[in-house]
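All protein chains of the complex are present and in place, except for one that has been dropped.
Letters are used for the chains, namely A, B, C and D, taken in the order the chains are written, and counting of residues starts over at 1 for each.
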Amino acid sequence: MNLYRYASPSTFYPLAGRLAPWFFALAFILAVIGLYISFFVAPTDFQQGEGYRIIFIHVPAAWMSMFIYIVMAFWSAIGLAWNTRLSFIMARALAPTGAMFTFIALWTGAFWGKPMWGAWWVWDARLTSELILFFLYVGVMALQAAIDDPRRSDRAGALLNLVGVINVPIIYFSVKWWNTLHQGSSVSLTRAPSMAHIMLWGMLIMALAAWMYAIAVAFVRARSMLLERERQASWVRELPEGKA
Amino acid sequence: MKPRHKKLALIALIVAAIGVAVALVLNAFNSNLVFFFTPTQVANGEAPISRAFRIGGLVENGSLKRQEGGLTVGFVVTDTAKSIPVSYTGVLPDLFKEGKGVVAEGKLGSDGTFTATQVLAKHDENYMPPEAASAIEQAQKSLVK
Amino acid sequence: MLTANNLSCERGERLLFRNLNLELNEGEALLVRGANGHGKTSLLRILCGLSAPASGEVFWCGESIRAAKETYGKEMAYVAHSNGIKEELTPLENMVLSARLCGRGLDMETAESALAQLGLARCMDLPSRVLSFGQRRRVTLAGLLTAGALLWILDEPLTGLDVSGVAMVEQMIRDHVAAGGMIIATTHHALELGDLKPKTLTVGESA
Amino acid sequence: MNWGSWSDFWQMGGYGLYVWGSFAMTIVCIAGEIWFLRRHRLQTMQRLKRMNAWETPT
Partner (left out) sequence: MKFLATVIQRDILLATRRRGDWLTAQFFFVLVVSMFPLGIGPDPAVLRMIGPGVIWVAALLATLLSMSRLYADDHRDGTLEQMMLSPYSNIVLALGKSIAHWIINGIPLLVIAPLLGIQFGLAGKVLWILMLSLAIGTPILSLLGSIGAALTLGLRGGGVLITLLILPLYVPVLIFGAGAVEGTLAGIGAEANLSLLGAFLVLSLLLAPWVSATALKISLE
């Protein structure tokens, strides 16, 4: 019952409004620390010189691209199973941010690949599957935009999310399963990371900043969507925002 | 009873289907399905004949030769078991070094030389400051001795 | 037989109706009234199981219709706004096909006599493409006669019908209820049903 | 400290284009997203106000 209370839009709206600035602030502080480590503390790499510093955004962005998709699929599944409106809104609010991080991962990957590998783009399994992830994000957003009825739009998009989630493990394990040009993961649960500690810390802090940013943005977007969706509801009419 | 039997049959069907799918996937990974071929695969004749493909491996130490006055280079790609000579005209990527990973795209000539049209450097997932790298190298050398 | 508890329905941002209850037993008819856009069709679609209500549940013989699709599908027949007729097929083919899709056999004589009863004897073998709208409506209603369903859910069954067609539908409804069947219908016309006193339900007043 | 001077910093050991190209695009994306978000919120708010003003005559 208690959970339901938080799942109700009228409780979520002010809560998210209070929390979002904190997450933005955290994201900003973490990003400043992370960038400071990335550029001024982390040493030059033995192979790639200064060029490796792209890792500090490439890896967090790539993680976020997959992680946001999983979270989206999670909210979609919850929404389809229990028909909770808020979870559909969360899934929708995450999609543009996920697409943005996927784009950043692809873009920075190209800018990293050109000097190191010698090519902007190669069609290996990792890169191709990440590109497909981008298309999946775009597809879901396009589908949801094309459907006028909000209920159908939520549910159709959620179903498509669940279909596309099969792609995420393929991206993640592609470097293990196939001989790819892309290197393996530097950070893994099963063994010690193959990175100098300070570099790893820089990357993790940047990843955390990306997390905080994604949460903050999702909250703000979800709030706007709620206002739009529920403008007939009495709780929206009583909001101070609505008063002229 | 009958709906229950139906349900059991359905579950059996699903399990069987997943089994078949897994078996097929495993079968595929036993064969080669790759971005590049290793020199051993090429030596065993698993690589395409008279068609462009990619080979991957390490650049053998001391094998890099530059032709004077041109951009043409020659080097040997090895996977420690077998090795293949490669010739390439063009700019090499920054990370191209002897002893490091490389992926080359091109054709295998009749003389056993691989003529590359593109050379890509494959680096590993290790990142560390140069001092640490040389320390590790020292340690490995002393271990070998 | 058919009960609905606490149904509510939303379309877009609008709440069409809330806390709607109904019960219908054998030999009863229910007329659903309400202005345009107040949720008559939405209610019928919920009752036949095509869409899910925002809250509440529909039961057939005490079992939720989502769980009882197999029995409910056999005992319920739904006539929608659209006729559910394939233009490429003749009325006969249409009837035989839709019977088979519902898991019933339908022999030619029964189909022919149902079509003849609705005044379509002359166009049984023409492609439905050339039939008028009213004639296609009659093909759909002929399907109702052969469906052998206990519960008829009719969404504006009189659309496009001429005077004799309307009388025919009224007769069908009377016969069906007299034989112990159940009917839920929406209509803008007043139905001439003789002794039959249908229940009525008005949707959308609360909005 | 890794950098002797600002120009060292901007050159990134010869990888300036790639490193700064990546970071610049990231910043553009994030700034763009925040801008869109703000605009969306303001628009929604405005519409809400208009609706409220219309429905509650003063």
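Heads up, the rule we're going with is that a residue touches a chain if its C-beta (ideal position, glycine included) is under 8 Å from a C-beta of that chain, and two chains touch if they have at least 3 such contacts.
These numbers were taken from a predicted model, which means no experiment stands behind them.
In the entire assembly, the chain absent from the figure touches the shown chains A, B, C. Contact with the chain not shown here comes from a single listed residue; of C:6, C:71 or C:113, that residue is C:71. The omitted chain makes contact with just one of the residues C:63, C:88 or C:175: C:88. Of the candidate positions C:50, C:67, C:130 or C:178, contact with the hidden chain is made by C:50. For the chain missing from the display, the contacting residue among A:35, A:119 or A:159 is A:159, taking the whole complex into account. Contacts to the hidden chain, counted on subunit B, fall at residues 14, 17-18, 20-22, 24-25, 27-29, 31-33, 46-49, 51, 53. Taking the whole complex into account, subunit A touches the unshown chain at residues 80, 128, 132, 135-136, 138-139, 142-143, 146-147, 151-152, 155-156, 159-160, 162-164.
Touching residues on subunit C toward the chain that is not drawn are 45, 48-52, 69-74, 76, 78, 80-89, 93, 97-98, 100-103.
Assume only the chains that are shown with their structure count from here on.
With respect to subunit A, maximal separation of chain centres occurs for C (centres as means of Cα atoms).
Across A-C and A-D, the chain pair carrying more C-beta contacts is A-D.
One finds 16 Å separating the Cα centroids of subunit A and subunit D. Inter-chain spacing, taken between the CA centroids of subunit C and subunit D, is 56 Å. Counting partners per residue, subunit A has 43-44, 49, 51, 115, 231 as the residues that reach two or more other chains.
Taken chain by chain, the contacts form a star: one central chain touches every other chain, and those outer chains do not touch one another.
Each chain pair that touches appears in this list: A-B, A-C, A-D. Interface residues of subunit D facing subunit A in the complex, by the touch rule stated above, are 1-3, 9, 12-15, 17-19, 21-23, 25-26, 29-30, 33-34, 37, 40-41, 44-45, 47-49, 51-53. Of all residues in subunit A, those touching subunit D in their complex are 39-40, 42-44, 49-51, 53-54, 57-58, 61, 96-97, 100, 103-104, 107-108, 111-112, 114-115, 213, 217, 220-221, 223-224, 227-228, 231, 236-237, 239, 241-244. On the subunit C side of its complex with subunit A, the touching residues are 10-14.
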